[in-house]
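Notes for the one structure printed next.
A single protein chain has been removed from this complex, and every other one stays in its place.
Per-chain residue numbering starts at 1, and chain names A, B and C are given in the order in which the chains are listed.
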Amino acid sequence: MLGFLFIYLAGLALIIWLELPALVKQKQWREVAAFSGLVLIGSYLSISMILRLPTPNPNVLIEAIFGPLSKMLEAALSGG
Amino acid sequence: MIVLLLLTPGCWSRKEINDLAVILAVGLDQEPQSNQLRLTLQIAKPKSLTAGTKQAGFGPGQKPTWIISGTGDTIFEATRNLATESSRDLYWGHTILLVMGDRLARDGVNQVLDFFARAQQPREIMWIMVTRGKAEDILRSHAELESTPAQRIGFLIRSKTGLTVNLKDFVTMMTKTGINPAAPEVGLATVGLSELKKLPGPDNDEKGDQGNRKNEMPPQAKLTGTALFREAKLVGWLDRKETRGLLWLKGEATKGIITIPCPNHPKEKLSVDIMRGSTEITPSIARGKPVFTIKIKMEGDLKEVHCPLPLGEPATIHHLEKEFARDMEERVRGTFYKIQKQYAVDVIGLGNHFYRRYPQEWKILAPRWEKVFPEVGVEFQVQTSIIHSGFLTEPLEPWK
Amino acid sequence: MKKPVKLKFGSKGTKVKNANSYAQKEEPPGEEKCSLGLSSSLEENLGHLREIFAKSTDIIFRDFTIGRWGRLRAAVVYVDGLINITDVNENLLKAVMLEMPMAGNDQDLTKLDVLQKIKDSAFPLSQVKEATLIEQVVDAILSGDTAFLLDGYSTALLVGARGWETRSLDEPATESVVRGPREGFVETLRINTSLIRRKIKSSDLKIEMMKLGRATQTDIGIAYMENLATQELVSEVKKRLQQIDTDSILESGYLEEFIEDNPYSLFSQVNRTERPDKVAAGLLEGRIAILVDGTPFALIVPALFIEFLQASEDYYERYMISSFVRLLRYAAFMVSLLLPSLYIAITTFHQEMLPTDLLLSIAAQREGVPFPAFVEALLMEISFEALREAGIRLPRPIGQAVSIVGALVIGEASVSAGIVSPAMVIIVAVTGISSFIVPNYAMAISMRLLRFALMILAASLGLFGIMAGLIAIVIHLATLRSFGMPYLSPIVPTHPAAWKDTVIRTPWWTMLTRPPLIKKGNLHRQRPYTRRWPGQEQGGEANGRKNKN
Partner (left out) sequence: MLEQGKISGRQAYLLIINVILATAILFVPAIVTSAAKENGWLAAILATAVGVVISILIANLGLRFPDRNLFDYLGDIVGTIPGKVIAFLYIWWFLHMNALVIREYGSFLVVAFLPETPISVFNFSILILAGWTVKQGLEVICRTNEIFLPLILVGLIVLFLLAVPEMDFRWLLPIMEHGVKPIVHGAVIPISWYGEIATMLMIIPFLKQPQNFRKIQNLAVITIGIFFTMVVLGTVAIFGPELTPRFIFPTLNAARIVNIANLLERLEPIVMAIWITGAFIKITFFYYVAALGTAQFLNLSSYRPVVYPLGIILGAMSILIHPSILELEHFLGKVWPVYAISTFEVGLPLLLLLIAIIRGKRGKT
């Protein structure tokens, strides 16, 4: 697990090293902010994936909304 | 790159080819007492299999295969037990053959087939067979021309002399409505020299002890007939001749020989080689009952004629064709009688034909098909034609 | 860069620096050249030249007098070995020293513009130029011209009597053919341009010259067909060449790296050839050839991926045979790229893909081999590459011996020693042979590198690794451009019209148009129905049938 974490961090460092300096140099602060924000979200997800932390799963919500609909459709189509 | 290299060794799915125990054939039996599965694996020993050039054949002690067997409640469990015995990883990707003992087959095969259909390594095209007795014995048998019994049986099957059923066919037949599965039966027989050896002494029976018959062939695997299943359970057998009839019924016979007596000299025989044929099954409903017309068309060549016949006359040929058709029809009827009346298993798939034609009626019939099938009326129409007669027209006859 | 320049010219300060022709390149472009003019004193001019050429023993200064009483002093300066000495002796020195004085009297000599007279009537040589700057004179001398200086004139005559040892026209070593011309380029640019001119006798063929390399002053020829090559392409090539500011251009390979679109790519985006016919064919398709003095290799731009898999002989041999050979070549290309990695992937990950008998046979062969298949393959491939390299660098007879020893002895011995399996030897050998089928050396080299990369991928991820590698290669190829042309065209972006000469080669009479890559001028190579002569009304296709009847 720690091995994966290490690989992930190495990869992350590589990406930051590849992307960020050019953006900072060109003073594209908006891009820098977007980049950092997305990296943070990604890191949160990845690290919780690697360390098997509980993560909110949007599928639960989707299933809650659309599951009944799907069941209705199923019922309508499979009868007869 | 270096990271990649460091990551890879040992783990994941990487296995060197010489670290594999290549399973050529699998035998499945049921233990008489515990009802556990007994799994027998025939594993190739590559060195002795391919050593032909260096050592000029393998010596008596150098068997080309290694046979191990183990037991377990599921196949996978048995496999795990065997894996501890094998120094190499068991590898299923090249399994040619799956032989099941009749005890297991009578108990039902769908549970054991699940493993083979689910796993990634075993192929769907491995041949399925049933044996009377223990599957283990078939795997331990001898093969003369081929190096292993598995390959021997594989070649036997490919020559299409009997029913050929692979895992996919069997599973399809098993899951499909209105058809019951059938699989070839394999048995042990002393072939070749056995005819000669029959003359001298009393030890000509099949179970004769090996010690007395050093120069004789050990028994080899042979296709001996057909095993009939109802759903997934073995219920009966057909012999070789009946198997041929079954093949015609299923429309799978592409080759085969029919020998009929000459029309004018009943003692003499003539042989016809079937080159191609087709079977057409037409269901219909008569008085609320399903009725089937089975139309078999065969084309054959004259191969051997023992009696003087005016073959130049078209009438003779027509007559021969009729005889030929009658003989076939007899055999087909015999087979059909056996599967319909004796075992009541619809291995031809008449129910399925009916379902395709009359889906609505089938819904009512399907649950009772087992009861209905023995009663259905069947009409046979056999049409045969003789196309070629070899290099000769009239048969050879001494000058009178 | 400045150090050697100064060394060459001593420490003589600004004057020398001004006269220094090499300094010119260091100035920012667009600024006017400042150079020292020749003075009217011969002494002074010779002094300058001697200073410039100090410690250069191969520069010959020959001063002499002209006229019956030797009133006019003159000198010739040349580089020994770069001139045709007979020409200079017979037609230059003899003309002015012996024949001129006979023609008129001394009076004439003093009154007239002697230099003009000499130029007009004394030198029986076709290439005579005038020069007024020392820099021009130095350049000319270094390029092999002979400078003729006359006292009292600030103009020098540059006489073109070049002549040096050259290799005779030879069969190109890297691109030999069974059918086709057997002459290849040589190291002299002039000969090379003449070879092209002999193929294309059209006034549309332009060969522009430029000099590159501050020290080497290498002549570069840019050849193109004015009516076929687009103006943008020509100016793009010139622009890229002019951007080059380097010390030396010793081979066209230097240029290649300077002008490539993507220098980080493994794939060569510039085609190189030794064959004048290939250059001519390229020019006639609207491409541009760059010839470099001192090397027999010409560059052709733009280059496309598939061209690296085509040989010029494809166009000379019967089209069916050529097409077959092309297909064979594509297959060989794939084999040499993929075979070892496929072998590794299949034997270590996907054994089910082998037929049973083959699997058992390979397993038996590998019995006792101590290495995993990947290491085994790596070992063999590396030794194969080493052998190939050894074979190239060594003198030819020894090279062959090395190959034989390597291939036979080592291969056989390592198999019987059980270090490698015979199957692996076969794989490596087939790979090797296939890689020789790829006609272009540049492509063969990149493939060799990629082969190793794919082997590593195969060893770590099996067929998935190979597929991922192939995808990456294709994507990379799809991004590449060669002078604005997508590298993979005409495959993608698709130009079906150009496919007649892609996978297979269709007969010449069907290739009515030039490849539509270069959209300018007359696209038509030939009239439709070129094969129309009495009895051929149907056009070419009917021909075969007619002949049979």
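Worth a mention:
Here is the rule we use: contacts are C-beta pairs under 8 Å (C-beta built on N, C-alpha and C of every residue); 3 or more make two chains touch, one makes a residue touch a chain.
In this text the structure is predicted, and so the values were computed from the model without any measurement.
Remark: the absent chain touches shown chains A, B, C in the intact complex.
Touching the missing chain, out of C:I426, C:L449 or C:V474, is residue C:V474. Which of C:G67, C:G462 or C:P515 touches the hidden chain is settled by the complete complex: it is C:G462.
One chain of the complex is left out; on chain A, the residues touching it are 4, 12, 15, 18-19, 23, 28, 30-32, 34-35, 37-39, 41-43, 45-46, 48-49, 55, 57-59, 62-63, 65-67, 69-70, 73-74, 77-80.
Where chain C meets the chain that is not shown, the touching residues are 349-350, 352-353, 355, 461-464, 467-468, 471-472, 474-475, 478-479, 486, 488, 491-494. Within the complete assembly, residues 11-13, 120, 123-125, 158, 166, 168, 171-172, 175-177, 355-357, 359-360 of chain B touch the chain that is not shown.
We adopt the following convention: only the chains that are shown with their structure count from here on.
For the pair chain A and chain C, the distance between C-alpha centroids works out to 52 Å.
Rounded to a whole number, the gap between the C-alpha centres of chain A and chain B is 55 angstrom.
Chain B and chain C, compared by their mean Cα positions, are separated by 68 Å. Interface residues of chain B facing chain C in the complex, by the touch rule stated above, are 1, 4-5, 7-9, 13-18, 20, 22, 24, 44, 46-47, 49-51, 91, 93-94, 96, 121, 123, 151. Here chain C touches chain B in the complex through residues 347-349, 351-352, 356, 359-367, 369, 372-373, 456-457, 459-460, 462, going by the rule given at the top.
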